[in-house]
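What follows is a short report on a single structure.
All protein chains of the complex are present and in place, except for one that has been dropped.
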Amino acid sequence: MKQISQVVLIITRKLFPFMLLYGCYLISHGHLSPGGGFQGGVIFGSAIILLGLVEGVALTEKRFRENLLSFIKNLGMVTFIVIGFGGILAGSYFLSDWLPKGAVGTVPSAGQMLLLNLTIGFMVGTGIAVVFYRMINYGSKE
Amino acid sequence: MTIINGLTIGIITILIGIYGILTKRNLIKMVMCLYIMNSSVILFFISLGYRSGAQAAIVENGDQLMVDPLPQALMLTSIVIGLVITSLGLALAIKIYKEHSTINTKRLIEK
Amino acid sequence: MNHAPILIITIPLFGAFLTHLTKYTKIKRGAELVAFICLLLSLLLLLSMGSSILSGEKITYNLGGWRAPLGISLQVDGLSFFFAALTLGIGLAITTYSLGIYIFARRYYSLLLIALSGILGIVLTRDIFNLYVFFEIVAVASYVLISYKHKPRTIKASFKYLIMAESSWVLFLLAIAILYGLTGTLNMDSIAHQMPTIYQADPKIVIVIFSLMLVAFGIKCGMFPMHTWIPEAHSQAPTPVSGLLSGLILKAGLYAMLRIFFLFWGATLFMLSIETVLLYLGLATLLLGAGMALAQNEVKKLLAYSSINQIGFILVGIGIGTELGLTGALFHILNHSIIKTGLFFCAGIIVSQTGFWKISQLRGVSKAMLSMTIAFILLSLAVIGIPPFNGFVSKLLIITATIQTQKYWVAVILFFGILLSAAYYFKVIQSFFAKDEFVTNRDFTPRPVGRFEHVTVYVLVLACLVIGLFPDLLRNMVTLAAKVVLQ
Partner (left out) sequence: MIFQIPFWPIDSLSLLMAIIIGSIAFLVFIYSFAHIKFKFVYYYLALSITVLALFGTVFAKDLLTFYIFLEMMSAGTYFLIIHNGVETSFRAGYKYILCMLIGGLFVLTSGLLLYNYTGTFDLSIIKQVAPTLTSQQIAIFFSLFSIGCLIKIGAVPFHIWLPDAHPAAPSPISALLSGVTIKIGAYGIIRMLFILGLLSWNLSLITVGVASMLFGVILALLQTNLKKLLAYHSISQMGYILLGIGIGSEIGLAGGLFHVLNHAVFKALLFLCIGSIIYVTQKRELHDLGGLGKVMPITFITFTVGALAIAGIPPFNGFASKAMLSASVYNNLWLKLAIIFTAAGTFASFLKIFRFAFLGELPKTLKNIKDAPIFMLFPTIVLAGACLGIGIFSAPIISTLIAPAIKHIIIFDFWNMRTLIDTLLTVFLGTSIYILGLKTGFLKTEKEKQAPSFMNYLSLDRMCVSAAQFINRSFEELNRIHTRSLNTHLLWIFLTLVVLIAGLWFAWI
């Protein structure tokens, strides 16, 4: 396999935290501006995919282990449903808001929406990374 | 309202997708056509919520003409589903190639 | 406020992801335990609503507190209750059967629970887009479940199902889009409310919507020209998954048909005679399934075509459109789920013990596996419609409905279908009793079959017999569901 260019490698490594940050931004501001859990999560996941493509999957897998990622993915789903149950515990319907709301236009303005977006974001990001690992590694591990 | 808008383009691309899925014998191309169909329906649905001269559905300063936000929210789900289906279809296509060493539908009949 | 409707859906979904997390605990067979407990909890919750539902009440639940036209609402009425009870009952049977086969397979149980919760979502939701999403959830889970064994033919079957089903679901999404464009809402009741005005304004668009939906649901339930995925998927899937496909996923398509068609176009618009369309397609499905089953030489493929045959029966029952016909159709949905799941399980045990799956290879198998052959025979008598079993009751109801509406030619075709089904099932049965020496496949190591599989089959056989002898036990539930359809 042809060695990947040093420029790409370095820029990707430098860019990587910023991509994650941007993903986090999109996730946390999903209720205020375009974006949201899924979009942010995809950016999150594609950062990992980019790293995997550039550095090689083996190296990336050492940093972000598949086990860990799928654990986060499953935990995210479970948490989502638990947050949903929160509405029931607060005496209202499933998924209804049970957190206090902040001022309009600020991050905590939507109550539990932020939490839901966060769980979705982590789930999608890690899920996409897991899908990527599985597809790349298909056949080599068996 | 012109003839060329999201709705008509959506319908035309659905037909293109159907044409492709019926004529292409390559499994990967079939998955691609499926995705084309899916995307064009999404385009169609989003265009339904479009209002001429309206803004994105973000409330910033009081009353203003907004596009219908519901199709956008729904189509996000559809995009996710399309992603899942496409990745699953491609994964299966890879596996079919490994097991049968062909991805031609006609050659796959006998296997 | 009764939270049961949402909990019924979310508990299996919660469990689906919890099964993965059991990896980090020390509980032995944690995934199975989680799956079992979740389904039992759901069933208990459902039954807790039973008495009020059966007295004719409807329990509505608004997700997130948003009321019907705005938010997504769930509703449990007679029809939903019927299908949810069916899903959970068969789901428990499938889980029990799987306990012996998939021992440390967290992924398997997770997918099974996702599929089951998806079906529960389909039957409980009143939002048409939500219906689509739940259908996709079930579909994705079932694609993976079908190809779970990674054998060449299973992957092919799974891919075929994927392409066929998804290309039709795109059409369903298109239908939803058109409906949304016309009505501005996605709530089924609101759409149904506006349907007459839409029809008066432009009948043609209604025809387009109907056709798109019919094709989409037709694929799910194996209607005549769209049935081609069924034989491959059913026969290639792992045994419990075959049970899931035939017992529940086909029925989900039928549920959607019953719910949406009758809600939108049932009482008001007999100009668009959907019953007639369903009747003709049902007859075609019936004959094709029966005839093709006659030509098969593999047991599981024969059972798959037999499913198509029975689906044809159900469609005819729906197509007659009277209350009796619908009662028969719904009853046959229930009976066919029980019988066909049992038959697939039986065939699965026989195949996995002997290593043969062709009928000609299974000659004389009764000497080797007496109890399973007896169960197979009883179940096939039930599916043919020989009296003391449950299949007879529902077929009788459907035939009575055809004769009451004086569609005698339909009754004649139904009789022909029954005869053909007898012809292919007795072909299998007689080969089981052949005097030939039976030798199991030498190139095959039999999988040990535990008590769970056997017990599941026995329970299903017993259920067939009990329902056949005392059909009045379920009469209340079934007639209520039929009444809900016709409202």
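As written, the chains take the letters A, B and C, and residue 1 is the first residue of each chain.
We adopt the following convention: a contact is a pair of C-beta atoms (placed from the backbone, for glycine too) under 8 Å apart; a residue touches a chain by one contact, two chains touch by 3 or more.
Remember, predicted model here, so these are calculated numbers, not experimental data.
Trainee: Using the touch definition from the header, name the shown chains in contact with the chain that isn't displayed.
Mentor: Those shown chains that the absent chain touches are B, C.
Trainee: Touching the hidden chain in the complete assembly: which of C:Ile403, C:Val455 or C:Leu486 does that?
Mentor: Of these options, the touching residue for the absent chain is C:Ile403.
Trainee: Who touches the missing chain here, C:Leu21, C:Ala105, C:Ala368 or C:Ile386?
Mentor: Residue touching the absent chain, from the options given: C:Ile386.
Trainee: Just name the one of C:Ser98, C:Gln296 or C:Ser394 that touches the chain not displayed here.
Mentor: C:Gln296
Trainee: Can you list where chain B touches the absent chain?
Mentor: 18, 21-25, 30, 105-106, 108-109
Trainee: Going by the touch rule given at the top, which residues of chain C touch the chain that is not shown?
Mentor: Residues of chain C in touch with the missing chain: 160, 163-164, 167-168, 171, 203-204, 207-208, 210-212, 214-215, 218-219, 225-226, 228-229, 271-273, 277, 288, 291-292, 294-296, 324, 364, 381, 386-388, 392-393, 396-397, 399-400, 403-404, 411, 415, 418-419, 422-423, 426-427, 430, 433-435, 470-472.
In this section, only the chains that are shown with their structure count from here on.
Trainee: Distance between chain A and chain C based on Cα centroids, please, to the nearest Å.
Mentor: So the centroids are 36 Å from each other.
Trainee: Just how far, in Å, is the C-alpha centre of chain C from the one of chain B?
Mentor: 28
Trainee: Where in chain A do residues touch two or more of the other chains?
Mentor: Answer for chain A, listing residues that touch two or more other chains: there are none.
Trainee: Which chain C residues touch at least two other chains?
Mentor: Residues of chain C never touch two or more of the other chains.
Trainee: Would you tell me which residues of chain C are touching chain A in their complex?
Mentor: The touching residues are 1, 3, 6-7, 10, 13-14, 16-18, 20-21, 24, 61-65.
Trainee: Give every residue of chain C touching chain B within the complex, in rising order.
Mentor: 129, 133, 136, 140, 143-144, 147, 150-153, 155-156, 158-159, 162-163, 166-167, 170, 173-174, 176-177, 180-181, 186
Trainee: Under the stated contact criterion, what part of chain A meets chain B in this complex?
Mentor: Those in contact with chain B are residues 32-34, 36, 38, 105, 131, 134-135, 138-139.
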